[in-house]
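Taking it in order: structure first as structure tokens, then the write-up.
As you look at this complex, bear in mind that one protein chain is not there, while each of the others sits in place.
Naming follows writing order (A and B), and every chain is counted from residue 1.
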Amino acid sequence: MSSSTDLTRMTAAGLATAIAAGDTTAVEVTKAHLDRIAAVDGDVHAFLHVSADRALAQAASIDKSRADGNPARSPLSGVPLALKDILVQEGVPTTAGSKILEGWLPPYDATVTKRLLDAEIVILGKTNLDEFAMGSSTENSAYGPTRNPWDLSKIPGGSGGGSAAALAAFEAPLAIGTDTGGSIRQPASVTGTVGAKPTYGGVSRYGVIALASSLDQVGPCARTVMDTALLHEVIAGHDPRESTSIPQPVPQVVAAVKRGQSEDLSGIRIGVVKQLGGKGYQSGVLESFDSAVASLTALGAEIVEVDCPHFEYALAAYYLILPSECSSNLARFDAMRYGLRVGDSSAASAEEVMMLTRGQGLGAEVKRRIILGAYALSAGYYDAYYGSAQKVRTLIRQDFEKAYSTADVLISPASPVTAFAIGEKVDDPMAMYLNDLATIPGSLAGIPAMSLPSGLASDTGLPVGLQIMGPTLGEEAMYRVAATFEADYVSRHGGIVADFAPELELVK
Amino acid sequence: MSSTPPALTREDVAHLAYLTRLQLTDTELDTYVGQLSVILDSVATVSRVAGPDIAPTTHAVPLTNVFREDVIVPGLEHNAAMAGAPAVQDGRFRVPQILGEE
Partner (left out) sequence: MSHVMEMFDLMDYDKAIEMFDPVMGLEVHVELGTATKMFCGCPTVFGGEPNTHVCPVCLALPGAMPAVNRLAVEYAIKIGLALNCKIAPWCRFARKNYFYPDMPKNFQTSQYDEPIAFDGYLDVDVDGETVRVEIERAHMEEDTGKSLHVGGATGRIHGADYSLLDYNRAGVPLVEIVTKPIFGTKASAPAVARAYVAALRDLLRALGVSDVRMDQGSLRCDVNLSLTPAGSPVLGTRTETKNVNSLRSVERAARYEVSRQGAILAAGGTIKQETRHFEEASGTTRPGRSKETAEDYRYFPEPDLVPIAPDPAWVEELRATLPELPWVRRDRLQADWGLTDLEMRDLVAAEAVELVAATVAAGASPAEARSWWSAYLGQKANVAGVSLEELPITPTQVAQVAALVSSGDLNAKLARQVIDGVLAGEGEPADVVKSHGLAVVSDDSALQKAVDDALAAQPDVAERIRSGKVQAVGAVVGAVMKATKGQADAGRVRELVFQTLGVDPA
């Protein structure tokens, strides 16, 4: 392998094969990506922290282990990855995009972090996000927004905009995201990358800074479906440290992708959700979606329309459940044991210092949701708000169950719009919340769902994401359809969508 | 199902900000009263469909009886536990004076 650029444009699967074959080394691959980060991240700002020395040391130890004759510990051994800065990594700054955690060094590893390191995946650094994952644009990061590599004036989605932008900017071939209402899928959609939210409980949340405990899910991100599946199998699986972790075998998603790549979709029933489209969706997005439906039909799938009447209430339920849980989850950031402390003096009380620190250390959106959540949980209003929202979840689950009786997977646009301009929606929370219109129902039901590129919108020229939703623990069907769709796209366009992103100007 | 709760007042927001220990400026308070009212109006639709016969869903995959055995697991070394503290004294977290008692 001659130039760094070549290595950064390869797939994770390809890099792992090349490292295993001795064509390159983990150190070379890591260096190539660190160089790329140095060259483009000043503009993109995907990373909050780059662990250059740590990553190179890890890569060197992987190379040494291979030289010593030890077998690779995973099919992604030696491949670099960008970790969303909401998962803790021992000794590496972890901020969750918030000032309140600036400078904090976690004394422990998240279960996913541990699994990545055990699989010899090289962690390049921590990626930017909306503060505590609250947002759909990464503009709520206390450390400045991430920019979309397709157009630096546009948002990369959120909350996981950093991870998605790192992939789209070829700064890393793999990334970890977290998805509470769409934070993996919507950024994937607007950056032309792939991101999957596994079934709730499929990947451990231990060591993931909690936003909304009953919705949060960690998931794999990459530029191809196969890379996403490979990473999925590395991070998934039961974790006794998390009580909501599913005690079942990991779905065989890599095998499902292989099958999808080699077979068509004959016999597969794909449901188009009536409620996820139309009003509120950009015409370029709908157009791309319609052409995706046409492709799937051509690939042999049977398309059926499914009716999910309660999806109408999903956004409302979500914006009650999430703030309620986050108002409690974020109470621990109180200036007592770690993190920022404002106004400490012998005259101040602990209560005053807590209030000052939280008032100044948390951003506007975070405070807004904490107050909203506290209100929704108030005695007297609990039944009308939080209680009702949990009932809506039941209705949405029932809608999904009914839909899956006639379809194997469901599809919709992943995001109603393509990447919008930075600053466009910051002062209008309701407009911002609508970005998650299509992803929230799946979050409330806890089903697996992913976004993969369906192409570029004819009106904006920016990527559009196709959302594929599987039934609970139905990741295999979801990945299989995604793989077939992607293979077809590549065969017709000569590459994946990410390959068509404009070149970024390199800093020299 | 009861009807929609009354509109949010500035006092409500101030009380909620106190309960959640958020020191807000007057400007922030004003902004939040307006924004939260809009959001609450919009989310109040949930009570329309949430009938008394519908069971709430708290978890996507229903599990029960998930336990850990009563076995000691090594925790954090003392220094690691204290490393992130804004202030430490005598092996303890030093914090501003605590007023009031539970």
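We adopt the following convention: a contact is a pair of C-beta atoms (placed from the backbone, for glycine too) under 8 Å apart; a residue touches a chain by one contact, two chains touch by 3 or more.
These figures come from a predicted structure and were not determined experimentally.
Residues 18-19, 21, 58-59, 62-76, 78, 81-82, 89-102 of chain B touch the missing chain (whole complex, contact as defined above). Residues 87-88, 94, 96, 101, 104, 106-108, 110, 205-210, 212-214, 240-244, 324-325, 327-328, 331-334, 336-338, 346, 350-351, 354, 374, 377-380, 382, 386 are the ones on chain A that touch the missing chain.
Note that only the chains that are shown with their structure count from here on.
Averaged Cα coordinates give chain A a centre that lies 24 Å from the centre of chain B. Residues of chain B touching chain A in their complex: 1-2, 4-5, 8, 12-13, 16-25, 28, 31-32, 35-36, 38-40, 42-51, 54-61, 63, 66, 68, 76, 80-81, 83-87, 93, 95-100.
Against chain B, the residues of chain A that register as touching in their complex are 104-105, 107-108, 199-201, 214, 240, 243-244, 246-247, 310, 313, 315-317, 319-320, 327, 331, 334-341, 344-346, 348-356, 358-360, 362, 364, 367-368, 370-372, 374-375, 378, 380-381, 383-385, 387-395, 397, 429-430, 445-447, 472-473.
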